[in-house]
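Sharing a structure, written as structure tokens. Questions coming.
The complex appears here minus one protein chain, its other protein chains still in place.
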Amino acid sequence: MSATIEKLSEVVIKFAGDSGDGMQLTGGQFTNAAALYGNDLATFPDYPAEIRAPQGTIPGVSGFQLHFSSNEVFTPGDFCDVLVAMNAAALKANLKNLKKGGIIIANTDGYDTKNLRLANYPEGVNPLEDGSLDGYKVYKIDVTRLTRESLAEVAGLGMKEKDRSKNMFVLGFLYWMYNRNMDFTVNFLNEKFGKKPDILEANLRVLKAGYNYGDTTETFMNRYDVPKAKVGAGTYRSIMGNQAIAIGFVAAAQQANLPLFLASYPITPATDILHDLSKYKNFGVETMQCEDEIASICASIGASYGGNLAITTSSGPGIALKGEAMGLAVMMELPLVVVNIQRGGPSTGLPTKTEQADLLQAIYGRNGECPMIVISCSTPSDCFDVAIEASRLSLEHMTPVMLLSDGYIANGAEPWKFPKAADLPKINVKFKKALEEGEEKYLPYKRNEKLARAWVLPGTPDLQHRLGGLEKDFLTGAVSYDAENHERMVKVRQEKVDRVADFIPEQKIEVGAEKGKVLVLGWGSTYGSIKSTVLELIAEGHSVSHAHVRYMNPLPKNLGDLLKQFDHVLMPEINNGQFIKIVRDKFLVDAKGYNKIQGTPISKTELKSFIIENYFSK
Amino acid sequence: MSATIEKLSEVVIKFAGDSGDGMQLTGGQFTNAAALYGNDLATFPDYPAEIRAPQGTIPGVSGFQLHFSSNEVFTPGDFCDVLVAMNAAALKANLKNLKKGGIIIANTDGYDTKNLRLANYPEGVNPLEDGSLDGYKVYKIDVTRLTRESLAEVAGLGMKEKDRSKNMFVLGFLYWMYNRNMDFTVNFLNEKFGKKPDILEANLRVLKAGYNYGDTTETFMNRYDVPKAKVGAGTYRSIMGNQAIAIGFVAAAQQANLPLFLASYPITPATDILHDLSKYKNFGVETMQCEDEIASICASIGASYGGNLAITTSSGPGIALKGEAMGLAVMMELPLVVVNIQRGGPSTGLPTKTEQADLLQAIYGRNGECPMIVISCSTPSDCFDVAIEASRLSLEHMTPVMLLSDGYIANGAEPWKFPKAADLPKINVKFKKALEEGEEKYLPYKRNEKLARAWVLPGTPDLQHRLGGLEKDFLTGAVSYDAENHERMVKVRQEKVDRVADFIPEQKIEVGAEKGKVLVLGWGSTYGSIKSTVLELIAEGHSVSHAHVRYMNPLPKNLGDLLKQFDHVLMPEINNGQFIKIVRDKFLVDAKGYNKIQGTPISKTELKSFIIENYFSK
Amino acid sequence: MSTAAVLTAKDFANDLDIRWCPGCGDYSILKQVQTVLPQLGASIENTVFVSGIGCSSRFPYYMNTYGLHTIHGRATAVASGLKASRPDLDVWIISGDGDSMSIGAGHTIHLLRRNLNVNMLVFNNQIYGLTKGQYSPTSEENKITKSSPMGSIDHPFNPAALALGADASFVARSMDRDPKHLQEMLKRSYNHKGTSFLEIYQNCNIFNDGAFEIFTEKSSKKMQTLFVEQGKPLVFGENNEFGIKLNGFTPTVVNLNEGHSMDDLWIHDEKDLSKASILVRMFDNPMLEGDHLPRPFGVFYQNERPTYESAFHTQIESVKGKKADLDALIAGKETWTVA
Partner (left out) sequence: MSTAAVLTAKDFANDLDIRWCPGCGDYSILKQVQTVLPQLGASIENTVFVSGIGCSSRFPYYMNTYGLHTIHGRATAVASGLKASRPDLDVWIISGDGDSMSIGAGHTIHLLRRNLNVNMLVFNNQIYGLTKGQYSPTSEENKITKSSPMGSIDHPFNPAALALGADASFVARSMDRDPKHLQEMLKRSYNHKGTSFLEIYQNCNIFNDGAFEIFTEKSSKKMQTLFVEQGKPLVFGENNEFGIKLNGFTPTVVNLNEGHSMDDLWIHDEKDLSKASILVRMFDNPMLEGDHLPRPFGVFYQNERPTYESAFHTQIESVKGKKADLDALIAGKETWTVA
């Protein structure tokens, strides 16, 4: 008996299970299938901090949240409609984020006495049986048994290997539930296990068994349809932030006609950029895994002097270690992009959680007057543009740039209507190759209208010069202890960064009117939460606008004026209030903060109710 | 024929010569003699960056400025009355700071063709002869010849050794000129060269020869008298900032009844603290020279865990390197004082020049939300109190403290009416040694009213615990990835620092009324310049006050209210505007900056004219 | 000592959930440490475990002693400050191959030359475990990892050779899968006065499974490993039928059943730095390429010399209290009085 099919405009599913349960893969497959189908979507994976945290425990739960919709989507969603809970710990850890009346798909095998105990349920309590889940629709499926049964005839595989395809059962079942085509995953499995026919067959069988289970079991009455979104015409792919950064730099190097050089030291959540770029040797990308973060930024400085688009990537404590060498790059006035995938701090902090708490360090965290350009990413796909933009600013202005992303967008995915290479902005790099007409002597610190000095590569005849970290003469670059020269150099390094404001776009209002009661001013990964919140508030008739800052230092020239058009400025940040300090200092605007420091994005629900309560309740 | 003796209220002398000319010693001797006599005074040495810069050149000039007076003295003086210029380069480098009509004492031997060329005078030009110094009183003395002559009868010394006592001739001459007793230097020489009678005799002879030269030569008509200052009764010594920090920590350790442990890595201008403390092993002081700055802060963290008053000292790039480990100390909530003797930046910058440009780094320069107490020194003797205060805050509040001094006060000296050990504040440290009545389990992160956790030393039975850099549970200190716990911990670490405001004095007005037109708000080593400027402005009838902040983070509770009592807030800083950013952010006050970034203190002259021009000119 | 004597391994363990992957070699090391400490008469409250960052560096959490889980690469530095100022404590350093030999390499060699009396255990799994599998400074060349998809090009350190080069006073190697030997080496480390550098081959079954299989698996172990013991000839093989002889400076394998006698063999002498240098190079000396020699385990070198902390405190004690008058210090040498 086929179930009725109900139309929904959007669904949030959370796949949760033990680290070994393959939930990331399951979520990824469903995501790609939804994307190919034409839904708009956003995802958010959430791993345990340990490699393999003890099986069955709450710290061992691995989750993947997917929000797919026939409307535009900006966040992975605050609460889920469906919770796949492969074991008791997964249920316990995620129940608070399930909507009242939501669906729970529980693998009953994961709720035996041992699992219940590991999940810290009191002796004798089983949530699947004690009525505590009465407010939800609970589908109990003995996935393990059904998986094994569907593989009864497959020889050549041990029990352990058979059990490993459990996740395909769940995936198949969800494909049935959301009326999706399984082709995407079938192709994926064929490609992945083409050389291991036993495993391939097992996975395909179990996937289909899951689908058929939905189709044939009378218990399940409801199926859902989430129609395609009315997204702009074009070709899309799904992209994660770190992937986007990696290919963004490859693109930037090509646009600048330079080799790309990355020196890095592994650290969560930045490492994937190193992993990705290591695979792009066919693009001539040079990646060097160094002995630590100091060595890696220094190696990049060396490569920059040698004429590369040089970057270095890190996170948290690793960025702190690079501070001294950033100062050297500022003094040498060499291009360099320092990528900071922010994570929960301070110190080692919460390596696998997200936070926006390195902004002040990015802007102020070096000895002496040491200005750097700072630029931030707001969504996974935005990372691509920002990587190119960071490269452009660094190369054209001959000064280091800090690129800020964070764990949330680094690992989150969204559909991306990607550009054609031919449409990417060109980056203008011209090495100085000889003295120009009328030039008597090469002056390494002579500047152009951007206040950038010329880039001369070692190997160029007659332009030998030496750079260093001591203060240098305004023109010759020779070491200078002269008092007035120092002041002049401090000011010119500052002015050089400030002048970047002439070469970046003005600040735009993202949604809402140009004038009004409340401006919600954000930066970085709060983009989706703020935008969807403000859109709803506007729809409800409130005078709220959203502006989202990409250029953190220098700020867009019109930002101050823009702020003055609003009665109130509200600044949500995933930190204890950092950008707000800069805005208040610069513009003397009495901005208020909304701060959440829980290693997770700000939810629309909480932000919306905060705004209503504070600005629209009377 | 004895010259007439003129009374002066104050004199500024600049001793300048080649690095090898012994000007630091000469200046130091005159200073101590003046101090012993009862003048108030301030000094400022100014070394070349090189160990021995090429002889005779401008970079090789070593200077020592002394301001002594019968009035209160706050700075070494903007312009000098007397310039001792041992060679052409010394003249060239210092002439711009000599008052019109001032005295030049020139050692003619230092103005030969070679010296003139090394000082970059055009071929054939000798400033002593071409009339360019007509506006000054020039005393040309062939010191070298006179020195040699006075030693003609001394056998056993080579010419080189004889010439080395040249500086004593100048000193003797100045003693005569300022009508001073030579006993101090005679004693000094006896002590220093007691074991080398030849050298002792040579020095004494030359010193006296210099004195007699004044007494007997008819050319010199004027002698001066600078009477004792009306300074408070008491016993004084002369003290330099780094000395004061070193003994301040020895005192703090004694007051806290703890061993003092310093781990450090040499760096200018912080190294002298390591040198000094290495000499205090008799006080049980433990000093460890580590392989780098990271190792030294880490060693200090280890020592702190072990129960020491642990400190680490550095400067510029070295402080940047310590950022990551400061985060660890913040997380572990262990006491630790990080001493930063600021120098010109960024990067290697100007190692021997002063600057106040590490304030923002001190407050914001770490990854994540990582608040630290920051406290600053305003004069050489103030360093003593601040070292004790930094120790007190760190030990009593169980959190790291950054102490900011700078090259100017580190090497500058002033008379200090030093306290009695018995009058020093007690520092309360109580190790937790056992569970208390009713306590079931040791909770390493349980807090007292200061939000400080208890300090338990390894070796204490039954209280074993483990600390680390990962986020930790609010009470047990166990690693916690819990979202709400993290927010709570971020807030409590911030609150713990903020609450220090309850345990520090309120901000006072240094001079001037509590209300008025202009408040000059300073911090750190600008103290003397601002105070003397404001005193003069007040004397001239202007409505100006001076407040000087010691506690940079948290700020004194009343600071915001205090600022509101003035129409204008002016903030002079030896940086490009750092404290002003914090004040503007915190209080939304439209403070203006006065910034000088020339590696030297702000002068009274320039600050005064800036204030008059901007606030009192119409 | 007397109270310590009644302690058991359990007293050194606590009830925290252990967060290593099932099957990880770290479990065995933890167990052996907990086993030997009471045997050595160590006390719980006077013992401190200091670690950096990495899977291995979680170790201190699982000990019921004092402990510090510091930052990446700096355990050695933190431990140095702790031991210098508190020589009364038993300080153990726990580190991984990345922690101690990549980011922490500088501090490691400085610790060794200074010779503080601490025990440094390097859990060498030839991989970065915690960051999920990149090659480390001890990974073999051409290793394919996430950050070296075409194989790593970094020539690895030989940890024991590096330690000797840095003037270590105790250099030894053991492995997770040989509890008896590991316990023995832990005891030797503890009893050595000075920095004990103990490299422990540790299997990371997730990212580098089987890296040391030939040394640990029954089928190959006897032929591939050489356990050295003070004063004993170097022998190995199923029935100890092979020995190592020195041909000049070149170690060569000889068959004792084929005309070679025990007397020809290299006799192990822990005190001989020259021999130790050859021993630790047995498997990667470029001159020996081609010859396949077994991998040595045991104490390669041990030689006591003064510890840093003893010299540190000797200096202080020799002057402590002398003229230690705070008032005099504050007053300095020259003062003047204004009435």
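For reference, chains read A, B and C in written order, and residue numbers begin at 1 within each chain.
Definition applied: a residue touches a chain if its C-beta (ideal position, glycine included) is under 8 Å from a C-beta of that chain, and two chains touch if they have at least 3 such contacts.
In this text, all values refer to a predicted model and were calculated from it rather than measured experimentally.
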Residue in contact with the excluded chain [from B:Thr43, B:Thr75, B:Ser150 or B:Thr268]: B:Thr268
Contact residue for the chain not shown (choose from C:Phe49, C:Tyr66, C:Trp92 or C:Phe157): C:Phe157
Option from A:Tyr305, A:Tyr408, A:Tyr445 or A:Phe579 whose C-beta touches the chain left out: A:Tyr305
Of A:Gln464, A:Asn558 or A:Thr605, the residue in touch with the unshown chain: A:Gln464
Positions on chain B contacted by the hidden chain, ascending: 50-55, 57, 59, 265-268, 271, 274-275, 278-279, 281, 287, 289, 291-293, 317, 347-348
Hidden partner interface residues of chain A, rising order: 32, 35-38, 184, 228, 231-239, 243, 247, 250-251, 254, 259, 261, 263, 280-286, 288, 290-292, 294-296, 298-303, 305-308, 310, 324-325, 327-328, 332, 384, 418-421, 458-470, 478-479
Absent chain, residues of chain C that touch it: 102-107, 109-110, 113-115, 137, 150-151, 153-158, 161-167, 249-250, 271-275, 277-278, 281, 285-287, 303, 305, 308, 311-312, 315, 318-319
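One rule holds in what follows: only the chains that are shown with their structure count from here on.
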Distance between chain centroids, defined by C-alpha means - chain A, chain B (Å): 46
Shared-contact residues (touching 2 or more other chains) in chain B: 324, 327-328, 468-470
Residues of chain C engaged with two or more neighbouring chains: 53, 71
